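See structure below.
One protein chain is absent from this view; the other protein chains keep their places.
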Amino acid sequence: MSDMSTQLETASKGRSGNPILRFLGSYVFSTDHKIIGLQFLFSSLIWFAIGGMLALAIRWQLAFPWSDMPIFGPTLFASEGGQIPGVFYNMLFTMHATIMIFFVIIPILSGAFGNYLIPLMIGAEDMAFPRLNMFSYWFMWPAFACMIGSFFMPGFGPTAGWTSYPTLSLITGDAQNLWILGLIFVGISSMIGSINYMTTILQMRAPGMRMFRMPMTVWALFITAILQAFALPVLTAALFMQLSDRILATGFFAPEAILVNDTTSISGGGEPLLWQHLFWFYSHPAVYIMILPAMGMVSDMLSCFARKPLFGYRPMVYSLTAIAGLGFVVWGHHMFVSGMNRILAISFMVSTMLIALPSGIKVFNWLGTLWGGRLYLTTPMLFSIGFVSMFIIGGLSGIVMAAPPVDIQIHDTYFIVAHFHYVLFGASVLGVMGAIYFWYPKMFGRMMNETMGKIHFVLTFIFLNGTFFPMHFLGARGFPRRYADPYRFEEFQDLLPLNQFITLCAFLMGAAQLIFLVNFFGSLFWGRKAGRNPWNANSLEWSAPSPPPHGNFDFQPYVYRGPYEYSHPGREDDHWPQVESAEAPDSQEIPSPTA
Amino acid sequence: MRHVLLQTSRLLAVILIPAILAGCHSSPEPQFRFNRVALLKQEKTDLSEGETYPADYQQEIGNVLTALYGTPDQPRFPFPLGAEDPGHEVLSLENLERAAGPVRTDKLGRTAGLYRELCSHCHGITGDGFGGTAPSLSPYPRDFRLGKFKFKSTPLRRMPTDEDLDRIIRNGIPGTAMPSFRTLTDEEVDALVDYVKYLTIRGQHERRLIAELGNLDGEPFMNFDLLQENDPQGQQVDEETQAENLEEFQAQMYMVVGEYLGEDILSRWVEPEDEISSVEMAPAAFRLDHPAHSNLILQGKSLFYGKANCVQCHGETGLGDGQTTNFDDWTNDWLKTAGVSYDDPASYNDFLQAGALYPRPIIPRNLRIPVFRGGNLPSDVYRRIANGIEGTPMPSSPTLSNEEIWALVCYVKSLPYENEGLPRDELPVNERVVD
Amino acid sequence: MNRFWSILFFLVPLLGTGTFLMAAWGMAPFQGAWLPENYSVAGKTIDHLFYLLCWISALIFIGTGIVIGWVLWRYDHRRQQRAHYFSHNFKLEMVWTIIPAIILVFIAFYQMNAWAETKMIRPTIMQNGQAVTKPPMVLVMAKRFGWEFHYAGPDGLIETADDDYIENELVLPIDTDIVLQLETRDVIHSFFVPQLRVKQDIVPGMKQFMWFRATSTAEMEIACTELCGWGHYTMQGRLRLVTPTDYQAWLAERRQRQTPPMNPEQEETGTDQAKPE
Partner (left out) sequence: MDTMANSRTKPEPDHGSHGHAVPLVYQRALPMSPGKVAIWLFLSTEIMFFTALIGTYIVLRFGAPGGTWPTPAQVGVVEWLGALNTFVLICSSMTIVFAYEAAKSDRVRSARSWLLATMLLGLVFLGIKGVEYKSKYSHGIYPRFPRSLMHDRADLYFVSNFSSQLKQRIADEEAFSNQSPKQAVATLERLYLIQTGLVNWTEKKVGMSDDPQMKRLALESFAHQIHPLSKRPDIDKYLADEQTELMQEQQQLVTQQEQLESDLATAQQQLATLSDEIAQLESDRKSLVDDDGNFPEPGEPEQQRKAQLESTEQKAKSITESISSLNQQLNPIQRRLEAHSAFNQLEKGINEHFHLKLPMVIPSGNTWANTYFLITGFHALHVVIGIIVFLLLLPLELNRRRAKVMENVGLYWHFVDIVWIFLFPMIYLF
């Protein structure tokens, strides 16, 4: 921590005497990939808290419908006895999803860890375009402003769901415009970022760092960047069209005339289903954008703490690629009952079944990595194993839903909610948590508290299952999602106690995150000092100082081997850093600096 | 870095701690909203420009109403004549309690707090049509306080029957945001009907009190101080004065409850069933299979364009585009009476501030869509034509004969399915059949 | 401590499968939290598929769970002196690629018939010795926030002047191929009856058809499962499945009501369309 600030202060010394300008230069408008990564990390964690609060509000309403809601009730609806209106509930889940997806998971994975880790792991001093990198963070701020602003628009915010299906999204309040603008800004930010990542990974690897010597994290981030770069423009185009439908009444997504309460709102000649296709063409790959980097980081952590090479490194890379490739042709499985051509549904079903295959291979390879290892169950390791375990559940329920006839019953019910929360929270967020525990010493030069970390893990793990597992049963029963008050339906009334149990677990899970908060900020000051390589890991970043100075490396890194040479039989040490030379580096691979 | 973090955490603490503290106490008990629009309108009629009634007048009306009607959580009803009061036929306290109050989630069969659960989102806790969702709805939710109901079986300016309210709750109003609550039990619907009537009567009474403000001369409607045993100086009042005070109080109460409420408002709510307008016998040609059926439609058509002059509002096309500048009575109530013009939003800004909804013209029904707000049975349509629709420009039609009305019913019901002149397969643009 | 983690992770498949079985058998506290009772012919196939997938999933789930638990138990750093150094095993990888592939292909093909029957092959009737698709019986008009069910009048066709519509109440005969035509007035809605295992989104500008065959009389609720606005949760309809004779009687009664009073005795005060049966 203090190491870092001194480093950075020396780095910026002499440029400007004004301390405010110096501060702005080094922390706010910094072009250093590490500072940008941390900026992404902190803003995502703040949004995580906001998104979590929204989730708890949703759970409150489902457990105690229309009762006095804490915080929101007395501050916003005191005259209604603290009872929220139905439209507010729609805002809650819309914003929960939007925030969690576009402001938490995607930025924390590719923004925070992508920025922080890519140059360090491939032995570069910074990103290929540091200033572009800064812009990619600062393009998030208009998006933040739009999202925050949308809360204050009439109707409390956008209420059309994160999928924003027309024609509903064309007739909801003006907050929707801000929502769309916000996502367009996120899109620009992600596009700039992903081009930067791809260029950096392709062109700025340390000598000897062949593509197949890159850690899985870098591979995953690379493929994520490809996914983003190719899928996001489609969403951006669709968002522009929706915006023009709303503002100019063009009607790309509206059929001839929509009558809402007898008032003609929009004219068109368009296709509501077209939006769904364009949206899911991005948003299904987005699902992989939200999980692949976590997969990569988990692979690294598992291998490191099992003190054992990653099982099947190349198949892991190929399966990542396969997931990404197939990810572009499975979007239709979100639309089995949408009225889409029903023969097309079959092809989407087949491709969805296919995508289960590489996911399965990854799971088996992780198990293979653990098998025969020497396991150190540190907090990051526990989170990683938790990731694998939760990903199995999420993946299996995914297969159930990929069958169109079964999907008829469980589409848009809590089964879906359970499924994607297992993948996004159970897997991605656990992976992110593990990664924070793992790379924290590198980021701040201090270790996080292990005991608190383990308590945090076990509580999160238990309550996460308590929260999301029962949702499978609700879904099988047909309990619809996005209902402010499902108990108006006689057939769902007996599910209230189960929902109250889920809500209890959700609140406890939320409370468990406070431990993480204390641990995170406390360790900044009181954490044990970490050396360069506290985990005895192999990859390049652990050879740099903790925290790394501006420019990352105090030596020219040459890479001699892959990142997973743990417990090599020919070596006493159980790790073998990529930079540690045993013989002279392969001269072919290292271009001369002067050529 | 440390400095930044400390700053940030302080900032977070400043933001979060009040929020958490605010979240820890629960919301205060909700209160009925005062009808400030009516007061403002009264001020504009009674007083000269810029003058207002003193604030304690509003307080006074609030006190009287709370004393008589209780609060949203604990409703009361002032039966002026005690047990024999005809008001008992209008509504029962038992039903009010079932519908009022916060939603009870402890029990599964939530039979209490129905109004708050189902209705107040749109109609508001006060029944003033100003719930949270109201501004985004078109048409606006009904403001009960005027005591006007559109779709009923009684003629204009009569109160609806319980049956009518019951039907609206169960069927909803097609073409509006009013949903159908078909799955409620009979008791629940009864409770809601009574609660709607309670809110209506309370609102009518409130409007009446506001209208009487000009006659007050600073005297309270009901001086509750008269009931005190001590005078304002804290001295015991002698018995004689107490008796006088009591008498005076009773006189005040007689005026407010007996006259304003009992005679002027409540009496109209008793037995509205007696007023139900009859639906006369239909001609035999009304049957679809009758050979003269198409003639009846033709007759309806010529009436539509001719004698009945439906085209004036519903338009030559029947699309409801004849006139688009009228307002309904709920808007006219303040828009017209206070002499404000619609074209100039600045002129009624004070009304909007007081809680009036932005005025929207009332659009005549598009008759080419098979949506009938007051019900689609022939007898429903018959009543709409014969009785008109309360609170809207739709007039009653005393000049039309029974057969003519039936002919119109016949024509209006056939209009949505009338071929507009294009072959059927070409009709709905962009409509693709999936099978 | 490793034992603790080992047991914790082993509990995941154990409790997971356990609760699934409890829910399937309707044991407390999960009574009722499972597939609702099925009332349609196609529903049987769907349920069968669901159970099959659940069983396959459970097997994989337990298998992987056991492996995780065992690994944590056995390969603790205090028991294991040094990790085994191996980075791949071609045969093993082929096995765990090919076997899941076979299972997935099996699943893919196994369900195609069910999909075709529920969503692609519309019931037919014989007309002039030719099989033609059955015309829809009821036009379901979805709107914010409710359902209109337009029944064909005496002419037997929907979308004609003699149509009769009811808000939020659908009555259908059992043991008959029922075809519904779905349309919406404003935004996307979705017609969902859990007990019949039917769901179909209704998109503006499109006509959708849905068909099923109910097996026994019952009363159930219709839900909308595509977000349609602030009152999404209020789109509650009632579906009554009755015997064909009752259905005919009910239809006749509806038609009776559509006919206005033709003589003074028949006249009724107010519309009693609203009265519950």
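Note that the chains take the letters A, B and C in the order they are written out, and that residue 1 is the start of every chain.
Criterion: contacts are C-beta pairs under 8 Å (C-beta built on N, C-alpha and C of every residue); 3 or more make two chains touch, one makes a residue touch a chain.
None of the values given here were measured: they were computed from a predicted structure.
Enquirer: Sort by label and list the shown chains the missing chain touches.
Expert: A, B
Enquirer: Touching the left-out chain: which of A:Asn177, A:Asn196, A:Asn499 or A:Ser567?
Expert: A:Asn196
Enquirer: Sort through A:Leu76, A:Met153 or A:Met204 and give me the one touching the missing partner chain.
Expert: A:Met204
Enquirer: Sort through A:Met91, A:Leu181, A:Val234 or A:Met301 and give me the one touching the missing partner chain.
Expert: Touches the omitted chain: A:Val234.
Enquirer: In the complete complex, the non-displayed chain touches which residues of chain A?
Expert: Residues touching the hidden chain, for chain A, are 7, 11-12, 14-15, 25, 30-31, 123-126, 128-131, 134, 191, 195-196, 198-200, 202-209, 211, 229-234, 236-238, 240-241, 244, 247-252, 256-257, 264-271, 274, 278, 281, 549-557, 589-595.
Enquirer: Identify the residues of chain B touching the omitted chain, counting contacts across the whole complex.
Expert: Counting only chain B, the missing chain is touched by 298, 301, 305, 311, 315-319, 321, 324, 368, 419-423, 426, 429-432.
Just so we're on the same page, only the chains that are shown with their structure count from here on.
Enquirer: Would you mind checking which pair of chains has the most C-beta pairs in contact?
Expert: A-C
Enquirer: Give, as an integer number of Å, the spacing between the C-alpha centres of chain C and chain A.
Expert: Chain A and chain C have C-alpha centres separated by 31 Å.
Enquirer: Between chain B and chain C, what is the separation of their C-alpha centroids in Å?
Expert: For chain B versus chain C, the centre distance works out to 39 Å.
Enquirer: Averaging over Cα atoms per chain, report the distance between chain A and chain B in Å.
Expert: The mean C-alpha positions of chain A and chain B differ by 49 Å.
Enquirer: Which residue numbers or ranges of chain A touch two or more of the other chains?
Expert: Chain A, residues with two or more chain partners: 85-87, 255-256, 259-261, 271, 339, 342, 485, 488-490, 494.
Enquirer: Check each residue of chain B and list the ones that touch at least two other chains.
Expert: 121, 133, 136, 177, 183, 428, 430-431, 434
Enquirer: Give the list of chain C residues in touch with chain A in this complex.
Expert: 1-2, 5, 8-9, 12, 15-16, 19-20, 23, 29-36, 45-46, 49-50, 53-54, 56-57, 60-61, 64-65, 67-68, 71-72, 75-77, 80-89, 92-93, 96-97, 100-101, 104-105, 107-108, 111-112, 114-115, 118-120, 144, 185-188, 190, 192, 194, 197-206, 208, 220-221, 223-234, 236
Enquirer: Could you list, by residue number, the parts of chain B that touch chain C in their complex?
Expert: Within the complex, chain B touches chain C at residues 121, 133, 136, 153, 161, 163-164, 166-167, 170-172, 174, 177, 179-180, 182-183, 186, 273, 276, 278-282, 284, 286-289, 370, 375-380, 382, 406, 409, 413-414, 416-418, 428, 430-435.
Enquirer: For chain B, which residues are in contact with chain A within the complex?
Expert: Touching chain A: residues 1-2, 4-5, 9, 19-20, 22-31, 33, 72-73, 102-103, 105, 108-110, 113, 116-117, 120-121, 125, 131-133, 135-139, 175-177, 183, 363, 365-366, 369, 371, 428-431, 434 of chain B.
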